[in-house]
Every structure is written in structure tokens, then in C-alpha cells.
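All protein chains but one are shown in place.
Take a look at subunit A:
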Amino acid sequence: MTHDEMLRSDNLPHEPEKATLEGKNKFLGFWFFLGGETVLFASLFGTYLALKNSFGSEEGVPTTELFGLELVFIMTVLLLTSSLTSVYAMYHMKNHDFKKMQLWLGVTVLLGAAFLGCEIYEFYHYVHHYEHTFTAHAFGSAFYTLVGFHGAHVVFGLSWILTLMIRNARRGLNLYNAPKFYVASLYWHFIDVVWVFIFTVVYLMGKVA
């Protein structure tokens, strides 16, 4: 088999994302990066927990009054479902079905965008109705840094997946781009993992205590 034939989508091997050395390296390197991201988010979570409801000499609304559970629940379901649709996309990638993979990645992007819309509305609501801003007090700074940093990850993940989809739309699936799609989907799952802790530690625990 020639090199060109190897790269064509009708001859893909089993697990195309790990069939090349480059793919294997991307896979390992990305997990290393995720380990680092875990620590990064931990420092933001730690900061948030330490500064939760710290208003200093300023007036502020405590977590029990500030947060609303309905919107957070909708956001959680949106993000969790988008995690499932990106699993569907990887399922079709493993079966070498490029069109269906693109379709499910598209659904993932839509759900992610809906999540982002809810988050923007939420922040807007806090700022305009509760004067809960980034610079108002230590609690505000810690809250927007943690949740906003997660939101920035969602923005980055969406742009990443969209770029991959558009750039490879006419190329089809091959050994060169399969690892890219796989790694982007890992990133998307990691975003959902972080959100699980945000809705538990920030919103639910904020509502209880």
C-alpha cells in the first residue's frame, strides 16, 4: 500500500486516531495537558471557596440569594447532552463515517452555543439586577474568574471544533485529521467534567450554605 492510499478514508485502519506516531503523541500529550488543566482549575476553585461571600466593606448579595437553580439546571443538561453527542461523533469516526461524525459534531457545537448563551444571560442578570460585578468585591472577582474561565474554555472548544469541521469538510476523514478530531472531543468532555464541579461546588453548595 502506498502512502497516499494509506491516508485515504476508504482504507482507514482500526482506531485511526492512534494509528500513527503523531496521533499517539497527540493523545499522550493531550492527557498530560489535561492533568495540568485540572490543577489550574483547582487553584481557581480553591480561591473561590476561600473568598466565597467575602464582601469586605462593600455591600453584596450572598450566594443563597444570588443563584437561581432553574437556569443552572438547564445549562447542566445542555452541556451534558453535548458531551453525549460528541461521543456519538467519535463513535461514527471509529466506524469511518465522516458525514455522520460531522453531523454530530455540529449538534455538539449548537448545544455548546446554547450553553454559552445561557451563561451570558446569567452574568448579565447578576450585573444588572444584583450589582454583582467583577470588581465589586472579592467574592465577585473569584466567582467571575472561575466560572468565566470555564466559559472561555467553552468558547475555545467551540471555535476549535468548528475550525476542524470547516477545514476538513472537503477532505474527509483520514489518518492525518482523525487524531485532531479525537483530541478536540477529549477537550470537550473535560469542559463538561469541570462543569460538574462548578454546578456542585459553586451553585448547589452556594444555595445550601
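We take it that a contact is a pair of C-beta atoms (placed from the backbone, for glycine too) under 8 Å apart; a residue touches a chain by one contact, two chains touch by 3 or more; residues count from 1.
Heads up, the rule we're going with is that contacts and distances are computed from a predicted model.
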item: Protein name, per the UniProt record, of whichever chain is missing from view ("Cytochrome c oxidase subunit 4", "Anti-sigma regulatory factor", "2-oxoglutarate ferredoxin oxidoreductase subunit alpha" or "Asp23/Gls24 family envelope stress response protein"); value: "Cytochrome c oxidase subunit 4"
item: Interface with the unshown chain - residue positions in subunit A; value: 14, 18, 27-28, 31-32, 34-39, 41-43, 45-47, 49-51, 69, 73, 76-77, 80-81, 83-84, 87-88, 91, 94-95, 186, 189-190, 192-193, 196-197, 199-201, 204-205, 207-209
